[in-house]
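Could you have a look at this structure, given as structure tokens, before my questions?
In this view, the complex is presented without one of its protein chains, the others remaining in place.
Presenting chain A:
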Amino acid sequence: MRKFSFLMVIVFVFLLTFSAVAQEPVTIEFWHAMGGFNGEIVNTLVERFNESHDNIQVEAQNTGSYNDTLTKTQAAVQSGSAPHIVQIYEIGTQVMLDSGIIIPVEELGREVAQDNNFDWGKFLIPVSNYYNVNGQLNSMPFNSSTPILYYNKDAFREAGLDPNRPPQTFEELKEYARKLTIRGEDGNVERYGFTLGIVGWFVEQMVANQDALLVNNENGRSARATESYLDQEPAVRFIRLWKEMVDEGIMLNPGRGWDGAKQAFLSGRAAMMIESTAQVTNFTENAKNDGYELGTAFLPRPEGVDRGGVVIGGASLWAVRDHPEEELKAAWEFLSFLTEMEQQVYWFENTGYFPVTKAAVEHEMNGQFFAKNPNHLTAFLQLLLSKRSPATQGALIGTFPEVRQIVEEAVEKTLQGDLTPQEAMDEAAARVDRSLEQYNSLYE
């Protein structure tokens, strides 16, 4: 009898230990670049996932800006402590593809996790087009945005402009800005018609909006890009407009980066600006609090040029290959959870980043969200009405972060009057070509 109970105790202990092992959740590390309010939304999504999945524990960590996150991932890979999932901005796509550390999400879902229920066609075409390279989806679309024109409708009324007819062409933008600019008695500008932060992204988008390419080889999608088209008319034309408007004193140059322009627009120092759609919620709130009416519109383009469209911006989620199969499967669970409709709707309504799946968009259409939030609709229509072409698919450039800096410098040189728009862009194109040549030679 004593032997029997002893045996029972042992069996019991074993059972306990094994069940404890079975319950030990798989831990997934997820690095992201969403700070502040958006970071909290990410944390909520992660909590929801953890609550509904007993066997998986996702640990989300904010790793700073997009650029910091890419840098930290590189360092982590070299020291063997890479996360499972990492959020990388759209311009890091080519460098991630070349990194040799990632597992394409399509391979992860189909082959590692054997998930046959996942609908690979669920993503919006403009979104999946960007992240589809070499015939498969490489990273999971997550936060997507495009630029739109924001304007102050009250200022339009004051200046005798129709608040429901925003500028559609470069020429109109200039004309409107002229009318919207207010000068004080001393000649100093009190309100500028337009403002734009010096950010390379806007130049890229303006080129795509004219249905033109940024680099050769179909924007680097049929083969590695070897030549930049920054010195061609679509890009130069926009820089010229920028220069002319700043020189005329109808456009405020707030310097490099996003904050200056945003501050100028929100404080009423500028009547129009171009910013990311991720700001729609923020700007709408601000307009409500400050008591003015906010308008939104598609990006303007030069008169007589065919409309291309906008390229999806923002970031996507990449899976890192060098992890045990069990953990990769768990990573897939999390990625696929994020694309479910409820999460997409929650993400969109709280952050202003686009939902990336068709189901979520349909839900918002039926729920009258767009009818109640016309500014969100503008953002969305602009994306959906974009022409499908390599121009709007977005460029793949290995040294894209560097290219952006080169473009920003060229804009600065133009605005300072060091170089003419054409000279500055010739120089920029030459520098980009050299950078591409050096990058490509690493992978020959």
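Simple rule for what comes next: a residue touches a chain if its C-beta (ideal position, glycine included) is under 8 Å from a C-beta of that chain, and two chains touch if they have at least 3 such contacts; residues count from 1.
Operating definition for what follows: contacts and distances are computed from a predicted model.
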(request) Assuming one chain is omitted from the figure, identify its UniProt name from "Homoserine O-succinyltransferase", "histidine kinase", "sn-glycerol-3-phosphate transport system permease protein UgpA" or "Protocatechuate 3,4-dioxygenase subunit alpha". (result) "sn-glycerol-3-phosphate transport system permease protein UgpA"
(request) Taking the full complex into account, find the residue in A:41, A:95, A:241 or A:338 that is in contact with the omitted chain. (result) A:95
(request) Quick one: say which of A:90, A:106, A:231 or A:408 touches the chain that got left out. (result) A:408
(message) Using the touch definition from the top, which of A:253, A:316 or A:373 touches the missing chain?
(response) A:253
(message) Please output the residues of chain A touching the missing chain, sorted low to high.
(response) 67, 71, 74, 77-78, 95, 98-101, 186, 188, 198, 252-257, 260, 263-264, 267, 269, 398-399, 401-402, 405, 408-409, 412-413, 415-416, 418, 435, 438, 441-443
